[in-house]
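Removed from the display is one protein chain of the complex; every other protein chain stays in position.
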Amino acid sequence: MEIILDVTDLHIEFHDHDKPETVVEDFDLMLEKGEIVGIVGESGSGKSMSALAIAGLLKRHALTKNGRIMFDGHDLLTCDRDILRSYQGDEISMIFQEPMTSLNPVKKIGWQVEESLRIHHKDMDKKERKRRAIEMMTSVGLREPEKVYNMYPHELSGGMRQRIMIAAAMIGEPKILIADEPTTALDVTIQAQIVELLRKLNKEKGTAIIFISHDLSLIRQLCQRVIVMQAGNIVETGKVEDIFRAPQMAYTRKLIAAIPQIDL
Amino acid sequence: MKKFLSMFKKNKATGKRNTYLIMGTIITGLIVIIVLVGLFYTPYSPTKMDSSAKLQGFSFKHIMGTDHMGRDVFSRVVYGSRITLAIATFTVLIGAGLGTIIGAITGYFGGILDEFTMRVVDAMLAFPSILLSLVFVSLFGTGTYQVAIALGISFVPSFARIVRGEVLRCKNMDYVEVARLQGVSDLRIIFVHILPNITGVLVSTIMIGFNNAVLAEAGLSFLGIGSQPPYASLGNMLSDAQSYLFSRPSYVLGIGATIVLMVLGFSFLSEGMKRWK
Amino acid sequence: MRYIMKKVLSMALTLFVVSICVFFAFSLIPGDPVTRMFGTQATPELIEQYRQKMGLNDPLIVRYFRWFTSFIQGDFGTSYDYKVPVAGMIAEKIPITLTLAIMSFVMMVIISIPIGIYTAKHENGIADHILTVINQIIMAIPPFFSGIIMTFIFGIVFKLFKPGGFVSYTKDFWGFIEYLILPAVAIALPKAAMATKLLRGSVIDEAAKDYTRTAYSRGNTTNGVLYLHVLKNAMIPVITFMGMALADMVAGSIVIEQVFGIPGISRILLTSINNRDYPVVETIIMGIATMVLVINLLVDIIYRIIDPRIEVED
Partner (left out) sequence: MGSDKVIQIKNLNVFYKNHKKSPLSKDRKVHVLKGVDLDVYEGEILGLAGESGCGKSTLAKAIVGMNKDFTGEIIQKYQDAQMVFQDPYSSLNPSKKIGWLLAEPLKVDKTKKWTKEEIDAKVKEIIKAIGLTENMLGRYPDQLSGGQRQRVSIGVALMRSPKVLIADEPVSALDVTIQAQILELLQNLHKEYGITILFISHDLRVIYQICDHVAVMRGGIIEEYGAPKEVYKNPKCDYTKELLVSAGIK
């Protein structure tokens, strides 16, 4: 298989305080085209930080980053800002935990869905952009996309907003979608729908997904491979089924044990 | 108090000092000390005229020079600062005292009383503060006490609004629900459970209150409203000094700088205290 | 449209309440207006005659409605001191005060928005630190003091304008505007400093919100995020402040008119307050109240345009 993203020895350190604080240590990840990889861990495990680093969204001051994030022949950690930006939203997209706050409250939905096209495909005309936006909004399962196009975020429910986020992230048909706890803030039934949607988009468009969650059972439903993190370190990595069947490390066992077992 | 003192130390996490708080304390402290000393001693009597020494510039004898009647400007400034500070203190006491009680009670209980009070408060807040005090002054009269009361009342709405907002924020926290479930009385919830959580905001608001009160008092007395000559307050003196801008420009400086320093001290204190937890 | 109607209605209601407060407050003050008019010459017969004539013996409510109806018809009563209609007294003064306030407002907007954005963008840079300290100091300088200093520097040292040389707009419009520049600066400076501080803080707050991260994730440049996403959100609290500042500037010009010898409404207001010439005071207060409410209405409408969430909350 083709490797599209290769992260090696990623090391992130914060300098907000007198003492530097290591939040991610020796993080490695090889992402194959079209696969879904899960990163699981509790709060403070460094899973979100790693994801933000890959997406190029960690703020540039008050922290140091070491290692390499190779994508398309460039190291995203050291490359020119313009090169990084040309990938963001076009080749690498991201969706976040809080659909309520991740959309700009004073901009129309359509404007936000189209944003990546406006930035990366400057020659595309307005009509075509709208056509694509409507198409994308339909394929993330929004009914009445024409109507939603002219609405504002506060008029939508949490589940619908997360669909909008996904539509906006997928509109440029990216190679990689990074999903940072995209269902944590949602109800279980909505959560299941979003997971189903991600699986569908992965299949149809061949987008590779990095799925970050604290919920191992959710990872089990969606991912092929999983990386278990604790306190900034990778504890264990491997195929999801292997890890559930025969966890190697004590921490992984503890995580699995924490899921209430149901024997019907 | 312990918390207050601890704010002067370096912040352990960031290694920074609270510069605003330190500067504010120094400036305000200095002014307060000079005013307090002025209760017992000033270099000259603030009302003693000396026709041989009219409109003199800065010198060691008269550090802020003399005015058009040959009075020592520094001594007069010390005296005027006392009046300004006294009125400001009175104003803030009325404003913060009534404002906190009104804001806490309406915010906590809500309902029609709250809606009505807030309509009145909003209407008053929409009015420019100097105009509001002018309205009250025209109702009560133009003396020192009247001005203090007028300013005090015009300060109530802003305190009430801020305290109400804070109380509303705390009221929706689960710990208030917990307290209610345990049968804690409403007054105990307001004063024992909620108020300690808003001291930071309150203290910072009080400092801003001093800042605004000094400005407002100086503005009113500049217009000739408030304490009357010969015991003039700072704004009044500045208005006098303006007439001599041609013959002795430095006359306005000592007085104006005192007002600016006084305001600056309080505004620095308020900035610094915003970091109070 | 329904939103605007609602706001206009609520504004009218507030104005009505304000008029009641003003009227009753001034009616309850001890002191009889007729005695006040004639001073020592007042005889009981004369007083009684005038009381009848002015309708002062009617119940308070009747007097209030008489006053209010004539007020909205543009009849503001007669000055006790000058024995002329109040309307005529203040008509020619209002444009002066209003021009001064609007000039100050424009200056505040022009100064504060670029500096606010710049300091927020370069948060914790050297320029930011210096400008923040300067800001803090400017906020502490009352307009009447900065006005005096400016009179000294530009009027006495550089002789760029003539202190006390006010020309009316009826005679020389540009000369009138020129004379108002320094007073307008004096009023605008502290407000501009406050607006700058508020905008800076607001931009920084908004920039820390989740949606800016989303905007970056789509490949926006820093400027793209700032101008396309953050600014509109950050302006929301600033607009409230600026609306209040405009109202404050009308009132603030009262003091500054004294400093620069501008014959606006301030002189009339102050003499009327000192002389207890209540019809004049009432009229000016009601006038300013109406203006404040109209400004609030405008702010509400601008709000509605910027922030789509408002409709739902109402």
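Residue numbering begins at 1 within each chain, and the chains themselves are lettered A, B and C in the order written.
The criterion applied here is as follows: a contact is a pair of C-beta atoms (placed from the backbone, for glycine too) under 8 Å apart; a residue touches a chain by one contact, two chains touch by 3 or more.
Because the structure is a prediction, the values reported are computed rather than measured.
Trainee: Looking at A:Ser102, A:Ser139 or A:Gln191, which makes contact with the chain not pictured?
Mentor: The one listed residue touching the chain not shown is A:Gln191.
Trainee: Using the document's definition of touch, tell me which of A:His11, A:Lys108, A:Arg199 or A:His214 contacts the absent chain.
Mentor: A:His214
Trainee: Which residue, A:Asp9, A:Glu42, A:Glu128 or A:Glu144, contacts the hidden chain when the whole complex is considered?
Mentor: In the complete complex, the chain left out is touched by residue A:Glu42.
Trainee: State which residues belonging to chain B touch the missing partner chain.
Mentor: 115, 173-175, 177-185, 188, 193, 196-197
Trainee: Which chain A residues touch the hidden chain?
Mentor: Here the touching residues of chain A are 42-43, 187-189, 191-192, 214-218, 220-221, 254-255, 257-262, 264.
We adopt the following convention: only the chains that are shown with their structure count from here on.
Trainee: Could you tell me between which two chains the number of C-beta pairs in contact is largest?
Mentor: B-C
Trainee: Report the chain whose CA-based centre is farthest from the CA-based centre of chain B.
Mentor: A
Trainee: Calculate how many whole Å lie between the centre of chain A and the centre of chain C, each centre taken as the average of the chain's C-alpha atoms.
Mentor: Whole-Å distance between the two chain centres: 51.
Trainee: In whole angstrom, how far does the Cα centroid of chain B sit from the Cα centroid of chain C?
Mentor: Here chain B and chain C have centroids separated by 22 Å.
Trainee: Which positions of chain C touch chain B when the two form their complex?
Mentor: Answer in residue numbers: 14, 17-18, 22, 25-26, 29, 136-137, 139-142, 144-145, 148-149, 151-152, 156, 163, 244, 247-248, 250-252, 254-255, 258-259, 269-270, 272-274, 276, 281, 285, 288-289, 292-293, 296.
Trainee: Going by the contact rule at the top, pick out the chain A residues touching chain C in the complex.
Mentor: Against chain C, chain A makes touches at 55-57, 85-90, 93-94, 96, 98, 101-107, 115-116, 119-120, 152, 154-155, 165, 168-169.
Trainee: Using the touch definition up top, name the residues of chain C that touch chain A in the complex.
Mentor: Chain C reaches chain A through residues 209-211, 213-221, 224, 229, 232-233, 306-309, 312.
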